[in-house]
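Here the structure is laid out as C-alpha coordinates; the discussion comes afterwards.
Of the protein chains in this complex, one is absent; all others appear in place.
Let's look at chain A:
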Amino acid sequence: MPKTQPDAYQEFFKGLWRENPVFAQVLGMCPMLAVTNSAVNGMAMGLATFFVLVASSLLVALLKRWIPRQVRISSFIIIIATFVTVTDYSLQALVPAIHKELGAFIPLIVANCLILGRQEAFASRQPARLALMDALGMATGFLFALVALGSVREILGEGALFGVDLFGPNFEPWVIMILPPGGFLTLGLLLLFFSWLAERRQKLAERLAEMEVEGS
(Lines give C-alpha, C1' and ligand atoms only; values in the text may rest on other atoms or scores of the structure.)
Protein backbone atom coordinates (compact mmCIF):
# COMPACT_ATOMS: atom_id res chain seq x y z
CA MET A 1 0.00 0.00 0.00
CA PRO A 2 1.27 3.48 -0.78
CA LYS A 3 2.99 5.12 2.16
CA THR A 4 3.29 8.87 2.68
CA GLN A 5 5.55 9.05 -0.35
CA PRO A 6 4.00 6.71 -2.90
CA ASP A 7 6.48 5.06 -5.15
CA ALA A 8 6.06 5.91 -8.84
CA TYR A 9 6.84 2.34 -9.86
CA GLN A 10 4.26 1.00 -7.52
CA GLU A 11 1.68 3.29 -9.12
CA PHE A 12 2.64 1.79 -12.46
CA PHE A 13 2.64 -1.86 -11.49
CA LYS A 14 -0.58 -1.84 -9.51
CA GLY A 15 -2.49 -1.26 -12.75
CA LEU A 16 -0.93 -4.30 -14.37
CA TRP A 17 -2.01 -6.82 -11.82
CA ARG A 18 -3.27 -6.03 -8.33
CA GLU A 19 -5.69 -3.31 -9.46
CA ASN A 20 -6.00 -4.37 -13.08
CA PRO A 21 -8.90 -2.35 -14.51
CA VAL A 22 -10.57 -5.39 -16.03
CA PHE A 23 -9.66 -8.38 -13.89
CA ALA A 24 -9.68 -6.62 -10.51
CA GLN A 25 -11.87 -3.54 -10.88
CA VAL A 26 -14.15 -4.94 -13.64
CA LEU A 27 -14.33 -1.53 -15.37
CA GLY A 28 -14.72 -0.67 -19.03
CA MET A 29 -16.73 -3.79 -19.80
CA CYS A 30 -18.63 -2.32 -22.73
CA PRO A 31 -15.73 -1.90 -25.20
CA MET A 32 -14.12 -4.92 -23.63
CA LEU A 33 -16.93 -7.25 -24.70
CA ALA A 34 -17.80 -5.50 -27.92
CA VAL A 35 -14.55 -5.28 -29.83
CA THR A 36 -12.54 -8.28 -28.64
CA ASN A 37 -13.67 -10.64 -31.39
CA SER A 38 -10.09 -10.72 -32.61
CA ALA A 39 -6.70 -10.01 -31.10
CA VAL A 40 -5.98 -7.19 -33.54
CA ASN A 41 -9.21 -5.40 -32.72
CA GLY A 42 -8.56 -5.82 -29.01
CA MET A 43 -5.11 -4.39 -29.42
CA ALA A 44 -6.31 -1.43 -31.49
CA MET A 45 -8.99 -0.63 -28.94
CA GLY A 46 -6.44 -1.02 -26.13
CA LEU A 47 -4.00 1.33 -27.83
CA ALA A 48 -6.68 3.94 -28.50
CA THR A 49 -7.75 3.80 -24.86
CA PHE A 50 -4.10 3.88 -23.84
CA PHE A 51 -3.52 7.16 -25.65
CA VAL A 52 -6.71 8.77 -24.36
CA LEU A 53 -6.16 7.70 -20.76
CA VAL A 54 -2.50 8.73 -20.55
CA ALA A 55 -3.04 12.06 -22.30
CA SER A 56 -6.12 12.97 -20.25
CA SER A 57 -4.54 11.94 -16.94
CA LEU A 58 -1.47 14.03 -17.63
CA LEU A 59 -3.48 17.06 -18.69
CA VAL A 60 -5.90 16.79 -15.77
CA ALA A 61 -3.02 16.51 -13.32
CA LEU A 62 -1.34 19.56 -14.84
CA LEU A 63 -4.51 21.66 -15.00
CA LYS A 64 -6.13 20.64 -11.71
CA ARG A 65 -5.07 23.91 -10.05
CA TRP A 66 -7.29 25.90 -12.44
CA ILE A 67 -10.30 23.61 -12.50
CA PRO A 68 -12.92 24.55 -9.89
CA ARG A 69 -14.23 21.53 -8.03
CA GLN A 70 -17.84 22.21 -9.01
CA VAL A 71 -17.19 21.80 -12.72
CA ARG A 72 -14.45 19.19 -12.54
CA ILE A 73 -16.43 16.31 -14.03
CA SER A 74 -17.56 18.41 -17.00
CA SER A 75 -14.01 19.60 -17.54
CA PHE A 76 -12.67 16.05 -17.40
CA ILE A 77 -15.25 14.96 -19.95
CA ILE A 78 -14.32 17.83 -22.27
CA ILE A 79 -10.66 16.85 -22.04
CA ILE A 80 -11.39 13.16 -22.59
CA ALA A 81 -13.80 13.83 -25.45
CA THR A 82 -11.22 16.01 -27.20
CA PHE A 83 -8.62 13.28 -27.09
CA VAL A 84 -11.13 10.66 -28.20
CA THR A 85 -12.16 12.75 -31.21
CA VAL A 86 -8.53 13.31 -32.13
CA THR A 87 -7.95 9.55 -31.89
CA ASP A 88 -11.03 8.85 -33.97
CA TYR A 89 -9.93 11.06 -36.87
CA SER A 90 -6.31 9.93 -36.68
CA LEU A 91 -7.25 6.24 -36.82
CA GLN A 92 -9.61 6.92 -39.69
CA ALA A 93 -6.82 8.61 -41.62
CA LEU A 94 -3.94 6.29 -40.70
CA VAL A 95 -5.43 2.80 -40.34
CA PRO A 96 -8.84 2.92 -42.06
CA ALA A 97 -9.26 -0.85 -42.04
CA ILE A 98 -9.04 -1.07 -38.27
CA HIS A 99 -11.18 2.01 -37.83
CA LYS A 100 -13.85 0.30 -39.89
CA GLU A 101 -13.74 -2.78 -37.65
CA LEU A 102 -14.01 -0.82 -34.41
CA GLY A 103 -16.75 1.39 -35.80
CA ALA A 104 -18.86 3.10 -33.18
CA PHE A 105 -16.71 1.96 -30.29
CA ILE A 106 -14.00 4.56 -30.76
CA PRO A 107 -16.31 7.51 -29.96
CA LEU A 108 -17.66 5.46 -27.07
CA ILE A 109 -14.27 5.56 -25.33
CA VAL A 110 -15.56 8.86 -23.91
CA ALA A 111 -18.01 6.88 -21.84
CA ASN A 112 -15.43 4.38 -20.61
CA CYS A 113 -15.75 4.61 -16.84
CA LEU A 114 -12.15 3.47 -16.45
CA ILE A 115 -10.88 6.75 -17.88
CA LEU A 116 -13.18 9.11 -15.99
CA GLY A 117 -12.59 7.00 -12.89
CA ARG A 118 -8.83 7.50 -13.03
CA GLN A 119 -9.25 11.27 -13.44
CA GLU A 120 -11.58 11.55 -10.47
CA ALA A 121 -9.84 9.05 -8.22
CA PHE A 122 -6.23 9.76 -9.03
CA ALA A 123 -5.11 12.33 -11.58
CA SER A 124 -7.08 15.20 -10.06
CA ARG A 125 -5.45 14.79 -6.66
CA GLN A 126 -1.89 13.67 -7.37
CA PRO A 127 1.17 15.31 -8.88
CA ALA A 128 1.57 14.96 -12.62
CA ARG A 129 4.42 12.46 -12.38
CA LEU A 130 2.42 9.98 -10.32
CA ALA A 131 -0.70 10.56 -12.40
CA LEU A 132 1.29 9.71 -15.50
CA MET A 133 2.65 6.51 -13.98
CA ASP A 134 -0.81 5.52 -12.77
CA ALA A 135 -2.33 6.14 -16.19
CA LEU A 136 0.45 4.22 -17.94
CA GLY A 137 -0.05 1.27 -15.61
CA MET A 138 -3.83 1.21 -15.87
CA ALA A 139 -3.73 1.63 -19.64
CA THR A 140 -1.22 -1.19 -20.02
CA GLY A 141 -3.35 -3.39 -17.79
CA PHE A 142 -6.41 -2.63 -19.91
CA LEU A 143 -4.48 -3.28 -23.12
CA PHE A 144 -3.25 -6.58 -21.73
CA ALA A 145 -6.77 -7.63 -20.77
CA LEU A 146 -8.19 -6.70 -24.19
CA VAL A 147 -5.48 -8.58 -26.06
CA ALA A 148 -5.88 -11.61 -23.77
CA LEU A 149 -9.63 -11.73 -24.33
CA GLY A 150 -9.29 -11.06 -28.06
CA SER A 151 -6.67 -13.80 -28.44
CA VAL A 152 -8.73 -16.44 -26.65
CA ARG A 153 -11.81 -15.59 -28.69
CA GLU A 154 -9.94 -15.48 -31.99
CA ILE A 155 -8.16 -18.77 -31.37
CA LEU A 156 -11.37 -20.60 -30.49
CA GLY A 157 -13.70 -18.76 -32.86
CA GLU A 158 -11.54 -18.52 -35.97
CA GLY A 159 -8.67 -20.91 -35.31
CA ALA A 160 -6.25 -18.05 -35.81
CA LEU A 161 -4.23 -15.52 -33.84
CA PHE A 162 -3.53 -12.03 -35.18
CA GLY A 163 -4.92 -13.29 -38.47
CA VAL A 164 -2.42 -16.17 -38.71
CA ASP A 165 -4.11 -19.52 -39.18
CA LEU A 166 -3.14 -21.89 -36.36
CA PHE A 167 -4.79 -25.23 -36.83
CA GLY A 168 -5.10 -25.73 -40.57
CA PRO A 169 -8.25 -26.41 -42.58
CA ASN A 170 -9.52 -29.29 -40.45
CA PHE A 171 -10.33 -27.06 -37.50
CA GLU A 172 -14.02 -26.30 -37.20
CA PRO A 173 -14.19 -22.78 -35.72
CA TRP A 174 -16.34 -22.33 -32.69
CA VAL A 175 -18.29 -19.42 -34.13
CA ILE A 176 -20.08 -18.54 -30.91
CA MET A 177 -16.80 -17.38 -29.42
CA ILE A 178 -16.60 -14.37 -31.75
CA LEU A 179 -20.27 -13.56 -31.23
CA PRO A 180 -21.40 -11.60 -28.15
CA PRO A 181 -22.11 -14.69 -25.98
CA GLY A 182 -18.51 -15.76 -26.52
CA GLY A 183 -17.38 -12.46 -25.05
CA PHE A 184 -19.31 -13.07 -21.85
CA LEU A 185 -18.15 -16.69 -21.60
CA THR A 186 -14.51 -15.81 -22.13
CA LEU A 187 -14.62 -12.85 -19.77
CA GLY A 188 -16.23 -14.99 -17.07
CA LEU A 189 -13.65 -17.74 -17.45
CA LEU A 190 -10.75 -15.28 -17.48
CA LEU A 191 -12.06 -13.54 -14.35
CA LEU A 192 -12.34 -16.95 -12.70
CA PHE A 193 -8.82 -17.85 -13.76
CA PHE A 194 -7.29 -14.60 -12.52
CA SER A 195 -9.04 -14.64 -9.17
CA TRP A 196 -8.01 -18.27 -8.76
CA LEU A 197 -4.41 -17.22 -9.43
CA ALA A 198 -4.69 -14.35 -6.97
CA GLU A 199 -6.14 -16.60 -4.31
CA ARG A 200 -3.43 -19.18 -4.80
CA ARG A 201 -0.78 -16.53 -4.47
CA GLN A 202 -2.35 -15.23 -1.31
CA LYS A 203 -2.51 -18.72 0.20
CA LEU A 204 1.09 -19.30 -0.72
CA ALA A 205 2.10 -16.05 0.95
CA GLU A 206 0.15 -16.98 4.08
CA ARG A 207 1.78 -20.38 4.24
CA LEU A 208 5.20 -18.82 3.87
CA ALA A 209 4.41 -16.39 6.66
CA GLU A 210 3.27 -19.29 8.89
CA MET A 211 6.42 -21.24 8.17
CA GLU A 212 8.50 -18.24 9.06
CA VAL A 213 6.67 -17.84 12.36
CA GLU A 214 7.15 -21.53 13.16
CA GLY A 215 10.75 -21.43 12.09
CA SER A 216 11.75 -18.53 14.29
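Everything that follows uses one rule, which is that contacts are C-beta pairs under 8 Å (C-beta built on N, C-alpha and C of every residue); 3 or more make two chains touch, one makes a residue touch a chain; residues count from 1.
Simple rule for what comes next: contacts and distances are computed from a predicted model.
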If you look up the hidden chain in UniProt, what protein name do you find among "Sulfate ABC transporter permease subunit CysW", "Acyl carrier protein", "Oligopeptide transport system ATP-binding protein" or "Ion-translocating oxidoreductase complex subunit G"?
"Ion-translocating oxidoreductase complex subunit G"
Check the options A:Y9, A:Y89, A:F162 or A:F193 and report the residue that touches the missing chain.
A:Y89
By the document's definition of touch, the residue of A:I78, A:L166, A:L192 or A:A209 touching the omitted chain is A:I78
So which bits of chain A touch the chain we can't see?
1-6, 37, 64-72, 74-75, 78-79, 81-82, 85-86, 89-90, 92-94, 96, 100, 103, 121-122, 124-127, 157, 173, 175, 178-179
